[in-house]
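Please see the structure below; I have some questions.
Missing here: one protein chain of the complex. Every other protein chain is in place.
A and B are the chain letters, set down in written order, and residue numbers restart from 1 in every chain.
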Amino acid sequence: MTVQEPIAAPSSKWSLSGLLLRGSTQFGLLVILVVMWVVLSSIAPGFLSRFNLNSLGRSVAIDIVIGFAQMVVLATGGMNLAVGAIGICSVMAFGYLLQVLGLPIPVAIAATLLMGAAMGWLNGIAIVRTGVNSFVVTLASASLFSGAMLILTRAVPYNALPPAIGEFGKAAVGPVPALLIVAVAIGIALYVLFRHTVLGRELLAVGASERAAQMSGVPVGRTITIAHVLSGMLAAAAAMMLTARLAAAMPSVAGDDWLLPSFLAPVIGGTALAGGAVSVIGTVLGALLVSTIRSGLLILQVGNFWLPLFLGAFLLAAILLERYRALLVQRHRTRNA
Amino acid sequence: MNELFSRVIRVQWSGLLAVCILAVLALTIVSPNFLSEYNAFVFLRSLCVSLLVAYSQMVMLGVGQMNLSIGALGGLVAVIVGGLMDAWGVPTLPAIAIALAAGGVAGLVNGWLTVRTGINGFIVTLATGSAFAGINLGITKAIPFYNLPADFVAFGNGRLGPIPNLLIVPLIVSVLLVVFFSRTVTGRHMLAVGGNSHAAELSGLSPNKAIIEAHALSGLLAAAAGILAVAQLGSAQPSIGADWLIISFAAPIIGGASLAGGSISITGTLLAVVLIGLIQNAMVLLQVDPYWVTFLLGALILAAVWLNRYRAVRVGED
Partner (left out) sequence: MGLLVEQASKSFPGVRALSNASLELADGEIHALMGENGAGKSTLIKIITGVHRPDGGRLLLHGEEVAFHAPREAINRGIAAVHQERNLIPRFSVAENLMLERLPTSRGLVDFAAVEREARKMLELVGLDIDPRIEVRRLSVAQMQMVEIAKALGHRARVLLLDEPTASISDNEAESLFRLVRQLKAQGTAILFVSHKLEEVLSLCDRVTVLRDGETTLAGASMKGMARGDLIEAMIGRKDRAVVARHRSVAANPVVFEARGVATAFGHRDIDLTLRKGEILGLYGLVGAGRTELARALIGKDKVTSGEVRIKDQPVRIRSVEQAIRQHRLGYVSEDRKFEGVILAHPIRSNIASTVWNRIAAALGFITAKREDRVAMPLATQLEIRTPNLDQLAGNLSGGNQQKVSLAKWLAAEVDVLIIDEPTVGIDIKTKGYFHELITGLADGGLSIILVSSDMPEMVALADRILVMHDKRIVAGFDNSHDYDTVSRSIMAAIHAQSGESVEKPGQAMADATA
C-alpha cells in the first residue's frame, strides 16, 4: 500500500509549467492583475490617479459583496439566481425605511439585513422542502421578489435619504474608500467562517458530497437553508452599499445586472460550480479583475459598451487556464505515481 | 368517461390546457374587450417572440443542458439583421438568411465550447451571453437601427382579421419541432442523450454531437426570435432579448420539461406561453399594475414544478 506524496515541484528551475503547478488559481489571478495594472498605468497615467482609484475602489467593494452572496451558495453546490432580486428589494426597503419611515440608520440597516435573510430563508426552505433544483426555485423566487417589490414601490426611487448615507459612500480612510473597508471586513468574516467554524465546514462538506456529509451527521437541509440565508444577507449588504454609493435608492441599478457579476467574481476566483470549495481571496481578486477591466476600458476610452464582451471572454479564458493547470497537476501526479 | 378522464390527466399538459380555457372564459366574462378583434390581435402577436424564445430553451432542456445566452444571442441577431438592412442596404430575405446563419453559428460556438472544454454549460453560456451582448453594444453603441425596408415592417404589423402575420412563423416552427423530436433520428437521439447520456453512449450514440446539434438549433431559434422581434417593433433595438431569460425557462418548465433533461413537451411549452400571454393581456385589460406579471410568473413556475411532482407521484411515475 502506497501513499501518494504531495505534489512536489517538478524542477527547481523557473518554468511556466512549474509555476502553474506550484501556484494556485489565486496566485495566477494576482499575477494577471499586477500585469494589467502595470500595463494600464503605463499607457494611461490617469489610471493611477486618486480619483480613478477611489472610484474603482468603491465599485469593486460592491462587486466583491455581490460575489460573496453567490459564493456562499456555490459552496453548497447550489446556485442563487435571486441575488439580484433580493438586492433590488433590499435597496428599496432600505430607502423606504430611511426616507418614508425615517428610522435611524442602524435600525434601518438591521431591518434590511433581516429582510434579505428572510428572503434567503424562503429560498432555502423551498429548495429543501420540495427537493426542486435550486436553479428553478431561485429563478422563480427572483421573479416573485422583484415583482412584489415593483408592485409595492412602483419603482419610484427614494432620493431624499439622510445625507449621512451618501457621505459614507464617499468617505475614505486615507486613500481607502469606506465601502471597500466594509467589503474587506465582510471578506475577513467569511474567511473565518469557512476556515474556522463548524458552519463553514458543514457548508463545504454538503457541497463536496451531500451523501457523505449526511452520513457524518451533518444536517444537510438546515445547512443549505443557512447558505441561502447568508446569501440573502450578503445581497442586502451589497444593496445598502450600492445605495450609499449612489446616495439614492433606485430599483433600476440592480436586478438582472447582478447575475453576471455574482458568478464572475467567485468563478474566476476559483470557486467550483460543483460545490465543496470556495476561495474568499479568489472572489476578491475576481471582483478586482472585473473592476480593473471596466476601469481600464473607460480610461482607454474604449467605452463601456465593449465591457460585456471582455468580461465574457475573460471568464472563459480564466476557467480554461485553470482547467489546463489542473490537467498539468494531474499529469504530473500520474507520472510520479 | 372515467377512463377517458384518467387518460386525459395522464397527459402532461392537460392541466395547463384546462387553466388556459378557464382563463379565456373568465377574461371573456370580465372584460368584453378581450374578444375584440384588435385585442385578440395584440394578444396573439405578443405570443410570437415568446414562443420562439421558449422553444430555444426547450431544445436545450431536451438534451439536458441549458443556454443562458439566448437573450444576448437574439439581441445580437436583431441588430445584425437591422444593420444589414439599414446600414448596408441588404434586401430583406438575404438579410434574414444571413442573420439566421449568424445565430446558428453562435449556437455552434456555444456547443463546441461546452463539449470541447468540458466546462459546465451554465458558465459557458453565461460567458458567451456576455460576449454576444458586448458585441451588440460595441457595434451599435446602444443606438437602434430604424430605417428598415417597408415590406419587412409591413409584414411585422400586418394581420388577417385578428391573426397577425407574424404568428405564422412560430406556428410553422411548432409543427417542425413536433416532427423533429418525434420523427427524426437526430431529434430522437437528442432526447435519448438527455434521458440517459451514459446509456445513449453505450448504445453507440455520441452525446457530444447531440449537445452541439442542440446548441445550433437553440441558436437558430433564438435568432428567429430576434428577427421576429425586429419585425414586430419596426426597429432593431439593441435591448431586444434583455428580458428573455425568465420566460425562456418559465415556459418549458411550466409546460412540463424537466431540468434533468430528456423530457420536454412542445404542446406544454406552447400552452405555457399562451397562459403567460393571457396573464399579461389580463393585466392590461383590467388595468392592473403590469408589475403583477413578474410576480405571477414566479408563482406560476413554483406552482407548476410542485404540481408536476405531485402528478408524477399520483400517476406513479418515476
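Operating definition for what follows: a contact is a pair of C-beta atoms (placed from the backbone, for glycine too) under 8 Å apart; a residue touches a chain by one contact, two chains touch by 3 or more.
Being a predicted model, the structure only gives us computed values, none of them experimental.
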(request) Have a look at B:28, B:147 or B:203 and name the one touching the chain we're not showing. (result) B:203
(request) Identify the residue among A:60, A:74, A:218 or A:264 that touches the chain left out of the display. (result) A:218
(message) Given that one chain is not shown, which residue among A:155, A:199, A:273 or A:313 touches it?
(response) A:199
(message) Suppose we count only contacts with the excluded chain; which residues of subunit A make the list?
(response) 1-6, 196-199, 201-202, 204-205, 208-209, 211-219, 276-277, 337
(message) Counting contacts across the full complex, list the positions on subunit B that touch the omitted chain.
(response) 179, 182-185, 188-189, 191-192, 195-196, 198-205, 262-263, 317-318
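Going forward, only the chains that are shown with their structure count from here on.
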(request) In the complex, go through subunit A and note every residue touching subunit B. (result) 79, 126, 130-133, 135-137, 139-148, 150-151, 154-155, 256, 259-260, 263, 267, 273-274, 303, 305-313, 315-316, 319-320, 323
(request) Please name which positions on subunit B make contact with subunit A in the complex. (result) 66, 113, 117-120, 122-124, 126-135, 137-138, 140-142, 242-243, 245-246, 249-250, 253, 259, 289, 291-299, 301-302, 305-306, 309
